[in-house]
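In this view, the complex is presented without one of its protein chains, the others remaining in place.
Presenting chain A:
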Amino acid sequence: MLALCDLGLVLGLLFLSTPAMGSCLDNYQELLGQLQKQADFMQHTSMLLDPYISIQGLDKDGLKEHCRERPGVFPSKDALQRLSRQEFLQILNTTLGHVLHRLRTLQKDIPKAQDLEKLNIAKLNIRGFKNNIHCMAQLLPGSLEKTEPTPTGPGASPSPTPISDAFQRRLEGCRFLHGYHRFMHSVGQVFREWGQSPSRSRRHSPRRGLRKGTHRTHLSSRNKRLMPRGWLPR
């Protein structure tokens, strides 16, 4: 029953993101609401982390405690809150691209097709979320180019050191997924703040962005520091 609910929610979210794949929603509030809901949904560990822990046999006392996010892999909530909206979207888009890449790696260590199902659903979900990010970026002037579908060129793709040790690999995968869910939780909170105080701080509201005209946003050195470790452009 719970699985059915999950599946229904996933499908619902996918449908929500469907318009963005063809033509984007031009309603800022509606799109923001979608992003909030999707981020809230993707933060649930039942989507990825819990099944992964179960499949890999990491659900043992003394082992679970080591399945914690490694600092620096994902941007912290504070770091995300300090970003402008365009920068936030760009970081989010890039990070999720790396998550997709890592999920493909994790997929190799899961032999059973039925166990892969949730992973595939999560990947679909992330793709839909990225499309919505792209749509949101279109509503925020100046950040359009930066939130195009994530390139896989040098410097953007993660290049973690290959781990030949299966145990360390699954432990790192677990930590990564833990960080991913935490990251999505932070993302949801940031989106929620967007909705609560559209003109707070120095971030750009859509209207202000429009008034300012074209504003090409480049990754500042500060933003580069926020990039996940190992993903920094070389």
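Methods note: contacts are C-beta pairs under 8 Å (C-beta built on N, C-alpha and C of every residue); 3 or more make two chains touch, one makes a residue touch a chain; residues count from 1.
Throughout what follows, contacts and distances are computed from a predicted model.
The listed options are "Guided entry of tail-anchored proteins factor 1", "ER membrane protein complex subunit 1", "G protein subunit beta 5" or "Fibronectin type-III domain-containing protein", and the UniProt record of the chain not shown names that protein "Fibronectin type-III domain-containing protein".
Of A:25, A:58, A:80 or A:137, it is A:58 that touches the chain left out of the display. Residues of chain A that touch the chain left out of view are 55-58, 60-63, 66, 109-112, 164-168, 170-171.
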